[in-house]
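Heads up, one of the protein chains got dropped from this complex, but the rest are sitting where they should.
Note that the chains are named A, B and C in the order they appear, and that numbering of residues resets to 1 at the start of each chain.
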Amino acid sequence: MSGNTFGKLFCVTSFGESHGPAIGCVVDGCPPGLELSEADIQPELDRRKPGTSRYVTQRKESDTVRILSGVFEGRSTGTPIALLIENTDQRSYDYDKIKQTFRPNHADYAYMQKYGLRDHRGGGRSSARETAVRVAAGAVARKYLRDRVGIEIRACVTQVGPLRLDTVDWAAVNSNPFFVADPSRVAELEALIDRMRSEGDSVGACVEVQARGLPPGLGEPVFDRLDADIAHALMSINAVKGVEIGDGMAVAGMRGTEHRDEMTPQGFASNHSGGTAGGISTGQDLVCRVAIKPTSSITTPGRSIDQDGQAVDMRTTGRHDPCVGIRAVPIVEAMLALVLIDQLLRHRAQCGEVESAVPRIPGSIE
Amino acid sequence: MSGNTFGKLFCVTSFGESHGPAIGCVVDGCPPGLELSEADIQPELDRRKPGTSRYVTQRKESDTVRILSGVFEGRSTGTPIALLIENTDQRSYDYDKIKQTFRPNHADYAYMQKYGLRDHRGGGRSSARETAVRVAAGAVARKYLRDRVGIEIRACVTQVGPLRLDTVDWAAVNSNPFFVADPSRVAELEALIDRMRSEGDSVGACVEVQARGLPPGLGEPVFDRLDADIAHALMSINAVKGVEIGDGMAVAGMRGTEHRDEMTPQGFASNHSGGTAGGISTGQDLVCRVAIKPTSSITTPGRSIDQDGQAVDMRTTGRHDPCVGIRAVPIVEAMLALVLIDQLLRHRAQCGEVESAVPRIPGSIE
Amino acid sequence: MSGNTFGKLFCVTSFGESHGPAIGCVVDGCPPGLELSEADIQPELDRRKPGTSRYVTQRKESDTVRILSGVFEGRSTGTPIALLIENTDQRSYDYDKIKQTFRPNHADYAYMQKYGLRDHRGGGRSSARETAVRVAAGAVARKYLRDRVGIEIRACVTQVGPLRLDTVDWAAVNSNPFFVADPSRVAELEALIDRMRSEGDSVGACVEVQARGLPPGLGEPVFDRLDADIAHALMSINAVKGVEIGDGMAVAGMRGTEHRDEMTPQGFASNHSGGTAGGISTGQDLVCRVAIKPTSSITTPGRSIDQDGQAVDMRTTGRHDPCVGIRAVPIVEAMLALVLIDQLLRHRAQCGEVESAVPRIPGSIE
Partner (left out) sequence: MSGNTFGKLFCVTSFGESHGPAIGCVVDGCPPGLELSEADIQPELDRRKPGTSRYVTQRKESDTVRILSGVFEGRSTGTPIALLIENTDQRSYDYDKIKQTFRPNHADYAYMQKYGLRDHRGGGRSSARETAVRVAAGAVARKYLRDRVGIEIRACVTQVGPLRLDTVDWAAVNSNPFFVADPSRVAELEALIDRMRSEGDSVGACVEVQARGLPPGLGEPVFDRLDADIAHALMSINAVKGVEIGDGMAVAGMRGTEHRDEMTPQGFASNHSGGTAGGISTGQDLVCRVAIKPTSSITTPGRSIDQDGQAVDMRTTGRHDPCVGIRAVPIVEAMLALVLIDQLLRHRAQCGEVESAVPRIPGSIE
């Protein structure tokens, strides 16, 4: 029940600070017999890791993951899987100057009020570095979902500041530094990020994530509905300020005749709901979006206070992303994977014996 | 860990179907000594209950709550508080015709796929009737938050279909049937709802909720951040498809210099973040919004299937709200209250002894 | 996670005080499709209920259970099953005299210290009356275990004060007022209980419980081992002071050659371990015992204090059992059932797909 554990049956317990010796997690509840090695996890970490292009932070972390337990002779044993990532590029001296001051819109002030003390180095526990652990744990979940259930998860950046991007070509997502599905816009994005960096500013972003191949039936009404668990998971990612399922916030302006997803024997006629009804998956694609705020660590000075409550002017230097949303793609995918495997196991526990008496229809009209 | 329990320390376990004998819940974890009686709960239920105006469903439920345990001589004893609401107006025969068919965009099909059988009467467990229980439990939480901590929660409707409403006058919210804070727009709203009803259609809505008087420090990073728990709570409400904290989805288009909330010794200079940083309350007002989809139960026929997978045309009659979002105001308030009391108790458990070494600044510049 | 919820997947949330309007519980997580009605539960309650013989308390409670939700057309729907038992024989005036004083060895003083106030009527929440709810919830679990898995649970009294009883005839357990499996000793037991009542004293008891037909594999090491969960469940019953699995406390004096349960292709050669190894069921019979302290409510005066800390002499009158252990048999069975169904569902969630590559041997040599 601790705040650093995610999931009720597939439980991920995360630990580690940005500038401590290591970060990592324990994954408890993974079904036994899953083929698993570091090679299944490392590629996901490599997608998230810093320093891969000049559009993201230049911190150099190898983010090499090591499995400490729970895997024997290449397969999960059903016992806890501990994953460890050692921190290697810790330039803590960068942070000495913020020891006594609170960066605006960071967690500094809130952590200090809550705990009475804080590890100020790089944000400590509140650092986005913690999300590497989510990606690692998510890779285990994704392996299971893909191999055993046939569920595929994919995400891409659909907005960067003023630029809205279409999902033209999913295959292109991993081959451009912005994780967008519209490679024709890459030059525009490069220009925007370069401009932000030169202006000492940053921009927000939007990421869309989808899961395909879901069976109907996942979700535990009334409080642990599938969409509620997704909202929890996605809003728990650093800097996320909004979560949408299906048509999302736009439903407020819609009519019932427009929004409802009619059903036919050939499949669902539309997917405005984004794959759930009553908090339970319908077999349609899951479609969710998150909005990620602009990086707070910018070089344009801002008003803040120090630990004595005195006014200071803050200018955050160091190695920061002009748009943290870009690197969020693998994190968002990972969190969705963690929700889905957890709900899958919960569903199996209670309803594993159910043989549906009614026919399933395709997720969309065939 | 069940799907019908909300909260980890202030735990609400909900039960009941729309057309069963009763709905209710058990509230476990309420601190002892709180003055409490049905009179603290009933007014909240009355705000949500159906049949109060011609703009909402005409089902007549008295929604009378009874405390079965946990209160002795007018005060909570620290033992579980059971709340019971008997169902009185159950016209189950209205639903016989949907016994064999799935209403589009309802939970019918998903429940059937998950459980292999369903209580089809009025949606059974998936009925919005279940939210009465949330309002009742939330009333207990609100009492505690108000009496003991000084936290006030309030919500209003800020959009109904095409109409966007300002928060001009919070005092007006409970004195118009649309729970809007701009009473000058009531005539427009009446016309819109009347039109929807006559056209056999419905509209979505947006509700904004705020909490004032929060201490800094609430929230349990990294997964049970305050905003993540709020997202979970609000997305668990029937028909909600999007949740925003602070600037919400709009942050995707913002710049860092624009979004960050600067701090001064006199208080925070803005509240774009909506009251949290790093998943912890800052002492600013909490500001959240939810989008609620248009009612799926409309009289305009739609394509659907029956339990044999055959195509049918559905026309949902019965007594339904043309805009379910209107009655969501007390529900949204209740869910926020449940999150806050739970996080308050969790914070007290771990950090109750903390004496902050740093000064607190006001939530906004004074 | 509340103290009044038992189980992680088959969750029972209990409420109610001895002299409030009702006691009851919510059972969340029951698999759907189970045939269930009040008739499956009432007989178990009738075994526990007071007033059935002159050897137990003369309080007259009908203990009539009512299902409020989660069952539709005779089958569980997968949604929460609420069970309600109204209190009918509440002679609260019996308790006025203990309003200001603490009965020795009762929960009075401890509740007062914990909560700062208490419902003194009949012990309030600490009353053994609360166990009726466990029996009701356990009946649902037993129905599932018996119908779907073939697990049978049975218990009997094996000691009453100085009298140790053999398990000669299990069929006799429910046809004598002492729930013993050795009907030849009933006269002795009658004499003992009569003597206790006349002497204003009480005696302790020991109950043995068994489960047969268990599959191997139940239990979640390392902390939620099957035996650990059983210990938790049984020690949570009022007045239990010791729990044993298999040879129990006696293992301290045994040798390895004597205690180990050898395995043969024809089955296990012995069952000193009581059905578990490494915290996981082996397929042998589960065998557990609990010791229940003598009733604290006796008419022989004892020293105590009142709410002002002053010395008083207490003599507990009212309608009490001279040996609470006697009525514990259905409670112990119920708690074991709750553990087993919970572990069964947990096992199914993680390992439901496992096809064992190794042969199973019988629980005992055939």
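Going forward, a contact is a pair of C-beta atoms (placed from the backbone, for glycine too) under 8 Å apart; a residue touches a chain by one contact, two chains touch by 3 or more.
Computed from a predicted model, the values in this text were never measured in an experiment.
Q: With touch defined as in the header, list the contact partners of the absent chain among those displayed.
A: Per the touch rule above, the missing chain touches A, B, C.
Q: Tell me which residue among B:L9, B:V26, B:A252 or B:I305 touches the hidden chain in the full complex.
A: B:L9
Q: In the full complex, which of C:E244, C:D285 or C:E333 touches the chain missing from this view?
A: C:E244
Q: When the complex is taken as a whole, what residues of chain C touch the one chain not shown?
A: These residues touch the chain not displayed: 1-6, 8, 14, 102, 104-107, 109-117, 125-126, 130, 159-162, 196, 201-206, 216-225, 227-236, 238, 240-265, 269, 273-274, 276-283, 289, 291-296, 298, 300, 302-305, 307-311, 325, 346-347, 351, 354-361.
Q: Considering the entire assembly, which residues of chain B contact the chain that has been omitted?
A: Those residues of chain B that touch the unshown chain are 1, 8-9, 29-33, 78-79, 148, 221, 345-346, 348-354.
Q: In the full complex, which bits of chain A touch the chain not displayed? Write them out.
A: So the residues of chain A touching the unseen chain are 1-5, 8-9, 11, 13-17, 20-26, 28-29, 32-33, 66, 68-70, 72, 75, 77-82, 84, 114-119, 124-125.
Definition applied: only the chains that are shown with their structure count from here on.
Q: Report, in degrees rounded to the nearest 5, the angle of the rotation taking chain A onto chain B when the C-alpha atoms are fitted.
A: 180
Q: Quick one: chain B and chain C, Cα centre-to-centre, how many Å?
A: Using C-alpha averages as centres, the distance is 38 Å.
Q: Quick one: report the Å distance separating chain A from chain B, using the average Cα coordinate of each chain.
A: 26
Q: Report, in whole Å, the distance between the mean C-alpha point of chain A and the mean C-alpha point of chain C.
A: Chain centroid spacing, chain A to chain C, equals 45 Å.
Q: For chain C, give me the residues that contact two or more of the other chains.
A: Answer for chain C, listing residues that touch two or more other chains: 1, 8-9, 29, 32-33, 78-79.
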